[in-house]
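Take a look at the structure set out below.
Just one protein chain is left out here, and the rest sit where they should.
The block that comes next holds chain A.
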Amino acid sequence: MLSGCLITRFNKEIPTTNLLSASVTKPENSTGYSLLKREATEQSRKGFVGSHFIVSLQGIIQAYKSGITLQGNSTSLGRWDFSGSFFFSISAITTIGYGNLSPSTAAGRIFCILFALFGIPLNLVLLNEIGQLMLLGVQHCAHRLERVFHWQKKAFLLIKTCALVTGLLLFLLLPPLLFFDKEGWSYEEGFYYSFITLSTIGFGDYVIGMNPDRTYPGWYKNVISLWILFGMAWLALIIKFCINFLESSSDFCQCNKKSTEMAEDLIDGPTEFDSCCHLYIHIEPSHFLIAVVLLAS
């Protein structure tokens, strides 16, 4: 590497068009590259020497902040073509916010703010819907089981544990295996990524589909998007139940309880909501805005 400290070697090393074609797909950038090279040579001839190192350093950092991959290639999720923008939109309205891509123009930022302002409530409504459907599905199964096997409370508990375990497997324990295969992360890293994504924390230190050295199958992105959606709904349900549990154990209402069995089964198991107060669960608005009014009167 150090043996080639010659301009000639430098000139020979850069092929005409192939270097940039790996990173940019448009063919016209090959002419752009030679233009750049010409400009670079000119500017260096004018004598810009001293601060180049610092300028380059700042440029590198700036580029990294803007989400531009600094090495030659970038994947389709790592730049602003349709897949990347779609993934970015998902990360914005689910409030995950990875940050591997973020708007750098003023217009992009303003649009991002407006987009998120309306998109986040929309996302919360959808998550609520999906969560309710999941819950109703579980209730339905429990009813069926009760009728067929004539169990009482046991059926419900069994179904709930089953649902919990299935959810855990499907959303938190099995995806790391997929990531191990497709991304090359260890199981622990895959689990960490799954949890950080589904809880919408979204650090962005691990992001799927960003490794240019790997080939991803066509279904990969879509499956992951679906996983994010359903996983978030499931996790939101779990957290809602945790909060319910905290709430019901703390404020215990002794009002007269006139709940029908149907109402109880529809909302939740008969054990948890024996307070007849209007149990208003309003989870913090910015992400899990699932407000369920539980009335048992």
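Note that in this section a contact is a pair of C-beta atoms (placed from the backbone, for glycine too) under 8 Å apart; a residue touches a chain by one contact, two chains touch by 3 or more; residues count from 1.
Criterion: contacts and distances are computed from a predicted model.
Undergrad: Of the candidate names "Dynein axonemal intermediate chain 1", "Cleavage and polyadenylation specificity factor subunit 3-I", "2P domain potassium channel Talk-1" or "Isocitrate dehydrogenase [NAD] subunit, mitochondrial", which one corresponds to the UniProt protein name of the undepicted chain?
TA: Hidden chain identified via UniProt as "2P domain potassium channel Talk-1".
Undergrad: Out of A:122, A:169 or A:223, which is the one that touches the chain we can't see?
TA: Result: among the candidates, A:122 touches the missing chain.
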